[in-house]
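Every protein chain of the complex appears in place save one, which is left out.
Let's look at subunit A:
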Amino acid sequence: MIETTSLSVRLGEREVLTEVGLRVRRGEWLAVIGPNGAGKSTLVKAVMGLVAHRGEVTLDGRPAAALRPRDRARLVAYAPQSPALPPDMTVFDYALLGRTPYVSHFGRESRHDRDITASVLDRLDLTGFAARRVGELSGGERQRVVLARALAQQALVLLLDEPTTALDLGHQQQVLDLVDRLRLADGLTVVTTLHDLTLAGLYADTLLLLARGRAVAAGKPAHVLTEELVGTHFDAHVKIEPGPDGRPVVHLVRGGT
């Protein structure tokens, strides 16, 4: 569904990504992990075509560079790490923005666009919020509203940059469970960056570990989340054990530095 070959990004003098290759199959969940400044967000933006890059990105078998912006937006829905939420906009209007790739330049949203938006809000239990101003929402509600916008895009791929930032434990679980349910129900492909390793291992099928702009490990959570790899690249002293479902759980070791 998504494939990159030798993806490199240079921001100013610094090479932020070097020759990163990744491959995500349809319906799969890939979590990109790595220490701060490893290039996780940049990777997501490069896939989205938001930063200049070398190397090739293929979306649904088509070279991304050849896609018109609106065609790309019909394939991939992107939510950045801290989305700009215009405070005066209503929740409905905000979610409706997801229909942008289907509305002609000077046109207006059709009844179909409005119906889809309404049904997405309904699905995310946001119908009661439709007329509220985005600026009045709590952190967890905002994240759901951003997700609603992405879903209204009806894209095959959800590209979410740190969807759990600034959420408490319960809301992290709610958002990721929600993404998981939607993925299974609609056959969506999901790519998220996640800084919480245990969460990444718990939800993703595949992990990609970035360090200093390079892909240093990729594979099933148990293969990527090892004490050695995490210790080396995060400069952390950790203990990793299999959790109740066999997926790895990462513990910090006190006094390890």
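In this text, a residue touches a chain if its C-beta (ideal position, glycine included) is under 8 Å from a C-beta of that chain, and two chains touch if they have at least 3 such contacts; residues count from 1.
Here is the rule we go by: contacts and distances are computed from a predicted model.
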item	value
Chain left out of the displayed complex - its UniProt protein name, from "5-oxoprolinase subunit PxpB", "ABC transporter permease", "Heme lyase CcmF/NrfE family subunit" or "Gas vesicle synthesis protein GvpL/GvpF"	"ABC transporter permease"
Among A:Glu13, A:Asp88, A:Glu228 or A:Asp245, the residue in touch with the chain that has been omitted	A:Asp88
Listed residues A:Arg10, A:Arg114, A:His195 or A:His237, member touching the removed chain	A:Arg114
Residue, one of A:Arg74, A:Arg123 or A:His171, that touches the chain absent here	A:Arg74
Residues of subunit A (touch criterion as defined above) contacting the omitted chain	45, 48-50, 68-74, 76-78, 80, 83-86, 88-90, 92-93, 96-98, 100-101, 103, 105-109, 114-115, 117-118, 128-133, 135, 153
